[in-house]
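Quick one: this structure, given as structure tokens, is what I'll be asking you about.
Note that one protein chain is taken out, while the other chains of the complex remain in position.
And now, subunit A:
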């Protein structure tokens, strides 16, 4: 089967508003987590988030797009623009239906939706925006990216909580194997408005710490929840032969394998059951034609919730045995970006493969009880050929992806 390669990266993250800005911040362990500024968080049980600050939409997007889009959609358009530029993709030169868009989402343009609920219930139906019907729904980012870049090939939108972002990349790969030349894919997510915030705090999984250095500490004895954030990544993925034929300026790496599984019903197994996650990792390796020894590092889901951290450590232990496989958790610097997390981890993994270095996790002191070699302190230089990226969504969604170096 033809190889699927990544030729363009676009990143919008709390610690960097472009791929290189993000990568530099990540290697320097600069965190984007802080007290929420977009609304007054005082009354809420959690007050920290990975916010993207200083983003001026008008500096990046045509003025007419601003009133009709949610903050997260604007960010997704900026990420898509960077990815297309990075890939040197001239979509006009590709077949009419040769390029598609596949994104994942968790809650759509939720802040936009909050504003319109406010208009409806405080003022009345006639105050609801004419853009509401398409600004808040889950398909919005795919639709707007498709329009902005004139992409008319087979496209899609997946929702599988935090696992959905990897599933979107896998769907893009599936479409490339059928008939597409290129796909813009990934996810940019985030719902940092009061209404989205209480939905997230309702899970009881968010850290209630007020000090950013003490909040999101996966695989730590003191782990007590995570910090959510906003952002993600959009990638250009292509069939390798076609990318080479058009002289794509660079190949960041390959998407080698993927699998998605779903946990047994809660209550039928222990809360830290790792069976379905283990199977996802095994199937992703099999899909990549890889054995555990081929994997040089893991980008962990790292929920920061003890029973979920235990399950992930158990799954990695089951597959990789006693190997001291380095585990990277760059999301300790951004917070968990829901659907955006998987694509951002894949983008980070590709940068790590390129530069032969794993970024350090911040704030966490890994506990030996998990048996994982979490990279902390300073970047770890090593030769990387292939890495595993894990993403898990609330409710039982597991997704695993293997990405490999370009050479």
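One rule holds in what follows: a residue touches a chain if its C-beta (ideal position, glycine included) is under 8 Å from a C-beta of that chain, and two chains touch if they have at least 3 such contacts; residues count from 1.
By our rule, contacts and distances are computed from a predicted model.
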* Asked: The chain dropped from view, which UniProt name applies: "Carbohydrate ABC transporter permease", "PokP1", "2Fe-2S iron-sulfur cluster binding domain-containing protein" or "Oxidoreductase"?
  -> "PokP1"
* **Candidate in contact with the missing chain, chosen from A:147, A:245 or A:271** => A:147
* **Of A:132, A:348 or A:364, the residue in touch with the unshown chain** => A:132
* Asked: Looking at A:200, A:334, A:348 or A:367, which residue reaches the missing chain?
  -> A:200
* Of the residues listed, A:260, A:349 or A:362, which one is in contact with the missing chain? -> A:260
* Structure fact -> Against the hidden chain, subunit A presents residues 39-40, 43-45, 68, 97, 100-101, 105-107, 110, 113-114, 116-118, 120-122, 124-125, 128-130, 132-134, 137-140, 142-144, 146-147, 149-161, 164, 167, 171, 174, 179, 191, 194-196, 198-203, 259-265, 276, 279, 338, 393-397
